[in-house]
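Contents: one structure, followed by commentary.
With one protein chain removed, the remaining protein chains of the complex are shown where they sit.
On to chain A.
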Amino acid sequence: MCKCLLVLYLQFYNEQEAKKYSQNSRMIEIQTQMSERAVELLSLPEDQPCYLLDVGCGSGLSGDYLSEAGHYWVGVDISTVWFLSEVLWFLCQLELITAQAMKAGFTGGMVVDFSNSSKAKKFFLCLFAGVSGVLPKGLGSESTDRGVSNQAQFTAQRSRFRNMKGKSVKKSKDWIMEKKERRRRQGKDVRADTKYTARHRKPRF
């Protein structure tokens, strides 16, 4: 059985910041929560210690959680300290990884926790190989009845309107409509949608 889970949550620090990062209690809290959620999404067999690979383990904060959860793990990272250039490299690899994964026949998709909150939002790219993976539900999904999905299945379609993270391209009609919907949910005053909504304006406008 082989499952693969990529967690899209990145912070960039130089060496001084990295030290602060490891010791900062808030960071430790976030890392622990992320690791917990990631393990949850892996839907591992209950009460069974597993052998896990933590790619981009950094200083091992996430690994601490894995050990606590009774798992055996190997951590891999490009550096003992995260440098900006190396994380940018990682981001470039991400798109490559997803494309390759789809070609290689992985199933899966994106799970978004707390999609409505820009602060709490977390993206999890879930890839399953060799198991029929049911994509888990994102947390904070009270708004699903509004038709706002917090999942994005891999499809064969290539949409011009969504970038890697499943977000609309900024300033496009999709983006504007989503923003208006978001503001309505926040209870703000929003103009009604008409045929002129999100219409392209000339530069001098």
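The rule we apply is simple: contacts are C-beta pairs under 8 Å (C-beta built on N, C-alpha and C of every residue); 3 or more make two chains touch, one makes a residue touch a chain; residues count from 1.
The rule is simple: contacts and distances are computed from a predicted model.
Asks: There's a gap in the complex where one chain should be. From "RecA family profile 1 domain-containing protein", "Multifunctional methyltransferase subunit TRM112-like protein", "Auxin-responsive protein" or "Mitochondrial import inner membrane translocase subunit", what does UniProt name that chain?
Replies: "Multifunctional methyltransferase subunit TRM112-like protein"
Asks: Out of A:28, A:44, A:78 or A:176, point to the residue that touches the absent chain in the complete complex.
Replies: If we include the chain that is not displayed, A:78 is the one touching it.
Asks: Given the full complex, what residues of chain A touch the hidden partner chain?
Replies: Touching the chain left out of view, chain A contributes residues 48-49, 51, 72, 74, 78, 80.
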